[in-house]
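Pasting a structure here, questions to come.
Heads up, one of the protein chains got dropped from this complex, but the rest are sitting where they should.
We call the chains A and B, going by the order they appear; numbering starts again at 1 in every chain.
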Amino acid sequence: MGEAAVRAGCRYYFGYPITPQNEVPEYMSGRLLQVGGTFVQAESELASVNMVIGAAMAGARVMTSSSSPGVSLMQEGISYLAGLELPAVIANVVRGGPGLGNIAPAQSDYFQATRGGGHGDYRTIVLAPASCQELCDLTFKAFDLADKYRNPVMIMGDGMMGQMMEPVEFPELIDPADLPAKDWTITGAKDRPSRVILSLLLNPKVLEDHNFKLVRKYDAVTREETDWEEYMLEDARQVVVAYGTAARIAKGAIKRVREMGLKVGLLRPKTLWPFPDKPLKELTRVVRQLLVFEMSAGQMVEDVRLAVEGQAQVHLYGRPGGVIPTPDEVAHQISHYYYQAGLMDKDQPSGRLGGAA
Amino acid sequence: MKKVFEAPKSLKDNLFHYCPGCGHSIIHRLVAEVIDELGIQERTIGVPPAGCAVLAYNYFDVDTGEAPHGRALAVATGIKRVLADHVVFTYQGDGDIAAIGTAESIHAANRGEKVTAIFVNNGTYGMTGGQMAPTTLPGMGSTTTPGGRDVVRDGAPLDLTQMLAEAKGSVFLERVSVATPKGIRKAKKAIKKAFQVQLDGLGFALVEVLSPCPTNWKMDPVAAYEWTDKEMTKIFPVKVIKDITGYDKD
Partner (left out) sequence: MTNKMIFAGFGGQGVLLMGFITALTAMRQGKNVTYLPAYGAEVRGGTANCTVVISDEEIASPVASNPDYVIVMNNPSLVRFANMVAPGGTLLINSSLVHGEIKRDDVTVVPVPLNELAHELGEDRSANVIMVGALAQATGVLSIEALKEALAETGLGKKPKVLELNRRALEVGANTARQALAKEKSA
C-alpha cells in the first residue's frame, strides 16, 4: 500500500502509530525520504488528519492510515475534508471493536465508513480490496478518484490484509510534477486574486446549494465508479455477498460446495460506497437467495436488503470480534440455507455439510 | 495631495463585523500591515480558526484555508510542509489554541514548525456568547462560571505561551497588548518579528495579544481597554517570554 501510494505520486504522509497497521508509517518514513517526500509522526490522529487537510489545501497528494479507534478520532477531519472538498486518501486497517476491542482482523467499521462517521451531509468513497495486488491497485486508484472528485477516499482493509503477503506487480512511478495542476489550491495569491477554502457557509440557502452540489457529485461517483466482482454467477441459485478478506474466504467455501454440486456464486463489492445495489437488484430476477457473509455483526446486510427491495431472501452470516471463520464454516452456512430452501437438483444426493453453527 | 494614511494592501475592502471596541480589528490591521511591509502578500497563507475570527478570510487579502476548531497549527503544518518557501500563519483565539487545540499547539511548537501563530487572548469564548475560556481570570464573570471563576471549582487560568517556552522548537514567544497606543506599537513590532523568524527559517514563533472584548465582559470599550491594561496583565504580564532568535543584542 505504501509503495503504491508513493508510485501514485503521494509525497506526504501524516500518521500516528496504532496496531495493526504500523508497517505503513514505518515503510513511509523511509520510502518518502528516498523520493524527497515528507513524513510526519503526529501527536494524535486528530493532528494527522488535520495535517492531511493542510497538505491537501496546498495541492499535494497526501495520505494517512490508521486502524479503527484511530479512524474514529479522524472523523472530524474527514467531515471537513468532504465539506472543504479536499482530495485525500485515508486507509483503515480495521480491527475488532467497539472501544479498544482487539487487534484481530474485522470488518466492523462498515457503518462508520459508508454512513459518514463524521457530522453533516457527506459521502466518503470507500474501496475494499481483497488481495495484496488489489490493495496496491486500489491505493493507486484512490489518489486518482480523490483528485477527480475532490473528495476523501477511504481504503478499507483489515488486519489480515495488513499481515498477508502475496506477489504484487507495481504500477510505474508517477512524478507529482507531471500531475495535472489544480486551480483551487491555496499556494499564495501571486498574479491572481486571493482564494479561500472554507466550509463555513452561514447562509442556509448558500449551504443548501453547496450540499446539493455535493449531492450531484456523489451521484456522478455512483454512476461512474461503482465497482464489484462477479464470481461463478452464471448458474448460481444462491449468491454470497462478501467483501475484502471475507470474500476471499467465501471463494474458498464456494469452491468446496461447487465440488458437491451446489450452484453458488459470489458478488463482491469493490466499492462499499457507492454500493453495487443495481447488480444486486438485477440478480434477484433469477436468484432468490442471498447470503451475506461479513466479519461484523450485521452491517453490510442492511445495504443488501435495501438493494434487493424484498425481492430475495437475505440471510446473514456475521462473525464479529476479530474471528476469521474458515472456508469450511462458511461452506456449512451456504449448504444449510441452500438445502433449507430446497435449491438442490431433484436427483442430487443429500451430501449436506451440516446445519448453521 | 499626499496620502498619509490608507488601508493595508493585505486587507480586503470589507467592513469588519466585529463588535465596537473589539481588539480583533486592530490585530487584523497590524498583521496586514506587517505582511505589506515584508512584501510577502503573494506567498502568505492564513489559517483562521473557529471563533469570532472565523471570518478572518473576509478581511485578509491572502490565500486562506479554514481549520477545524483547535486544529489550525496542524493544518498549518500540513500546508507549510508542502509549501516550504511560503509564509504560513494561524490566527487563533484562546479557546482554540489553549483549550481544544492545546496538543496541536504544543507539538507544533515542539517540532519547531516554521509557522507564525497569532494568539488572541480575550479571556472569553466570544462567538459562543461569553463562556469561560482557559484564560478567564480568577473571579472574572462568564456565562458558565456563576459568581466568577473559582480556581478550586474551575481551575486556574492557563498560561499556554509560558508552556510553549518549554518546547525546544519554539524560537520566539512574546505577549503583547493592544489596550494602549504604546502597546499597539509594541504588538506590531512583535508580530513583525514573529514573521521574520519564519522567513529566516528559525522555528516556531508566536505572539499572544491581550485583547478586549467589551461585549462579553459587559463593559463599555473604554473600561474594557483599561481593564485589559490593568487587570489582565496581572495574570498575563506583557513581556518577551522566549527569544533565542539572536536578533537583538540589547
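Convention: contacts are C-beta pairs under 8 Å (C-beta built on N, C-alpha and C of every residue); 3 or more make two chains touch, one makes a residue touch a chain.
None of the values given here were measured: they were computed from a predicted structure.
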Omitted chain - touching chains that are shown: A
Identified contact with the non-displayed chain, of A:P167, A:P180, A:P204 or A:G310: A:P167
Option touching the unshown chain, where A:E208, A:E224, A:D328 or A:D345 are the choices: A:D328
Absent-chain contact - pick from A:I254, A:L267 or A:I334: A:I254
Interface residues of subunit A (partner: the chain not displayed): 103, 160, 163-167, 248-255, 324, 326-329
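By definition in this document, only the chains that are shown with their structure count from here on.
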Centre-of-Cα separation between subunit B and subunit A, whole angstrom: 41
Residues of subunit B that touch subunit A when the two form their complex: 12, 41-45, 47, 54-55, 57, 60-68, 71, 74-83, 86, 103-104, 106-107, 111
Sites on subunit A touched by subunit B in the complex: 12, 14, 38, 40, 42-44, 46-48, 50-60, 62, 76-77, 80, 84, 186-191, 194-200
